[in-house]
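Left out: one protein chain. Kept in place: all the others.
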Amino acid sequence: MVSKTKFKSIFLAIVINFSFCGYTIAQDVFDKSKIENSMIQALEWQEAHPIFADAPTDWTVGAYYVGVARAHAVTKNQIFEAALKNQGYRNNWETYKRVYHADDVAISYSYIYLDMESGRKNLVDLKPTENFLKAHLYKPNSWKEGTDKAPEKNILWWWCDALFMTPPVLNLYAKHAKDETYLDEMHKYYMETYNKLYDKQERLFARDARFIWTGSNTDKKEPNGKKVFWSRGNGWVISGLALILTDMPGTYKHRQFYEKLYLEMSERILELQSKDGLWYTSLLSPDSYNHGEASGSGFHTYALAWGINNGLLDKKKYLPAVKKAWNALTKCQHKNGMIGWVQNIGAFPEPATVDSWQNFGTGAYLLAGSEVLKLKK
Amino acid sequence: MVSKTKFKSIFLAIVINFSFCGYTIAQDVFDKSKIENSMIQALEWQEAHPIFADAPTDWTVGAYYVGVARAHAVTKNQIFEAALKNQGYRNNWETYKRVYHADDVAISYSYIYLDMESGRKNLVDLKPTENFLKAHLYKPNSWKEGTDKAPEKNILWWWCDALFMTPPVLNLYAKHAKDETYLDEMHKYYMETYNKLYDKQERLFARDARFIWTGSNTDKKEPNGKKVFWSRGNGWVISGLALILTDMPGTYKHRQFYEKLYLEMSERILELQSKDGLWYTSLLSPDSYNHGEASGSGFHTYALAWGINNGLLDKKKYLPAVKKAWNALTKCQHKNGMIGWVQNIGAFPEPATVDSWQNFGTGAYLLAGSEVLKLKK
Partner (left out) sequence: MVSKTKFKSIFLAIVINFSFCGYTIAQDVFDKSKIENSMIQALEWQEAHPIFADAPTDWTVGAYYVGVARAHAVTKNQIFEAALKNQGYRNNWETYKRVYHADDVAISYSYIYLDMESGRKNLVDLKPTENFLKAHLYKPNSWKEGTDKAPEKNILWWWCDALFMTPPVLNLYAKHAKDETYLDEMHKYYMETYNKLYDKQERLFARDARFIWTGSNTDKKEPNGKKVFWSRGNGWVISGLALILTDMPGTYKHRQFYEKLYLEMSERILELQSKDGLWYTSLLSPDSYNHGEASGSGFHTYALAWGINNGLLDKKKYLPAVKKAWNALTKCQHKNGMIGWVQNIGAFPEPATVDSWQNFGTGAYLLAGSEVLKLKK
């Protein structure tokens, strides 16, 4: 018989489920069907809630569809492909408009992926992407030339997020066009950013030059006196590295640089994971906002799982961290599919809430899921 | 133990919930989180069911997004802003096409609101709105000139709905452009409509000149012999007044006229509320169709709550009516978020059903919620 108490507790469980986020049954990294369902629900919620900063071709949307593309690459579930086609067609396969700005071609990752994947001749138009990339690489602009008024903006990719926005696109386009020149150009600008923003001691990227310590009193510090290293900022870099290494030829002359950087950052990211499985928004000062943040955590989880699946990371060492991270990430998903705990658009650590969401947070979740799906016992 | 009877009744409650509209737990006007959730669900259902008469820039869509804009103004929940951006972008920030027609610029309220609110420079394009407003005010047309064949169409805004469609847009655009000329022009045409359609004895607006009594046998009458005053028609006017007063400078020379008209109509609308909390579709002949109608009721509820929140209406007198109205409105919402009991597109009282819906009905619901959210105990 069902006792009153038992019935009540079932009832409560249902009610709670609607109020808080997180599935009642914690997700197992080896339960592929549950993981794929969770990814589909994230996609469905996001497709029903289109959002952007300035346009449906901007970087926020671009980063989301990178996640959708990887979700499709792994599952081959047409629900992801349908979403890719739909957005691309509606966007007329265009980039956003500022050819000097790395953000504005992030959307093209999904276009190139779809063109290579679908094999349909009448579908994708890659001309706008090609035009953007050529202008981005070869047309002068004040950032590239170092003539901008803002002192931190004196290289083409002056903020670390840029390393997610354009390099993986150049890398994939190089593969598509079978033209290594794009890789060489990518490497040239990547090195500029690496040389400027990578902190070799901390093995993390400053978000941009304003966060580099110069020994001055005005150096930006966290309350605990540490440097400011943003979780999502480093998430952009490390997940961008995994994307690059996925499609870069094994024989490419500079591949070693990217592998080495990926390995260094992976080790550091592993050290900085919180006990509960997520990364807090300020990597060296978790107490600044003491809760996990889903977008940075999604990117880190993707990158670490990718390394296990591709034999670059020691499974024994990294798998427990990925398990814990994925489990915690699934708790950020609301019953309706929405991914909460995503820090808003920004440039440094700020808090999130159970209800804060952004399309790129969903993208990070899908990226994470796409590699967790491939983990083997 | 759960008796068979008890279990059955729980089961029945669930089934009923899916068949009829209305939440199981009646909504309290002071339970802000429940109200906001209900508004979000209304938005989500409506976004998933795009509808229009002729185009996604027409007045039906315009009125809906006025509700979305006010919902955002009060909650700052980005789910509303995302919807505003998405529709505006997809519409290329265009108005509908007939520059002589007040309906066709209603959509611009949401564009202007978003431009002022978002602070993003690359987002909204207000040029089409400006062009429309200038043509509407300064280009001759047969209505304005009084040369139209239809005798009732001899002023620019010859039907009372028009007072919702264009004046709040002119008013908000005047604020945006910091140009009082738009207010002066608005006032000129508003007075024409007021002088023609406002029934000073009844303190209500005839829908258009066809409904004004002339003492002839052919005057339109309700079955009970009373004049035809349409609930939604007057809802357009009184909610339009609240919108106007929200953004009109306190010092504007004609402000008193709008406040006085608002106060007169509010008192009359209060008298005409039904016992169950809603307004029936024919204000002086509730028996014509003896059920509450959600679009008119939403507009009235918004207007009265706005008056309480802005100190124009006596809280003691009006708050009980607003409470009753909101409670009844929430019962028009289906479990899936849809707002039912909305009279179809029309020009005079006609019946609605539990299943009849329109985007502007959702807009009226969001407007109502936006001010109910601000009520204080």
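Just so it is clear, A and B label the chains in written order, and each chain counts residues from 1 on its own.
In this section, contacts are C-beta pairs under 8 Å (C-beta built on N, C-alpha and C of every residue); 3 or more make two chains touch, one makes a residue touch a chain.
Everything numeric in this text was worked out from a predicted model, so none of it was measured.
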{"item": "Contact residue for the chain not shown (choose from A:V99, A:L123 or A:A209)", "value": "A:L123"}
{"item": "Among A:E44, A:D247 or A:D355, residue touching the chain not depicted", "value": "A:E44"}
{"item": "Touching residue (missing chain; options B:D54, B:E130 or B:E350)", "value": "B:D54"}
{"item": "Interface residues of chain B (partner: the chain not displayed)", "value": "1-4, 7, 48-56"}
{"item": "Interface with the unshown chain - residue positions in chain A", "value": "1-2, 44, 47-48, 78-79, 82, 85-86, 89, 120, 122-123"}
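In the analysis below, only the chains that are shown with their structure count from here on.
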{"item": "Rounded Å distance between chain A and chain B, as computed from the means of their C-alpha atoms", "value": "42"}
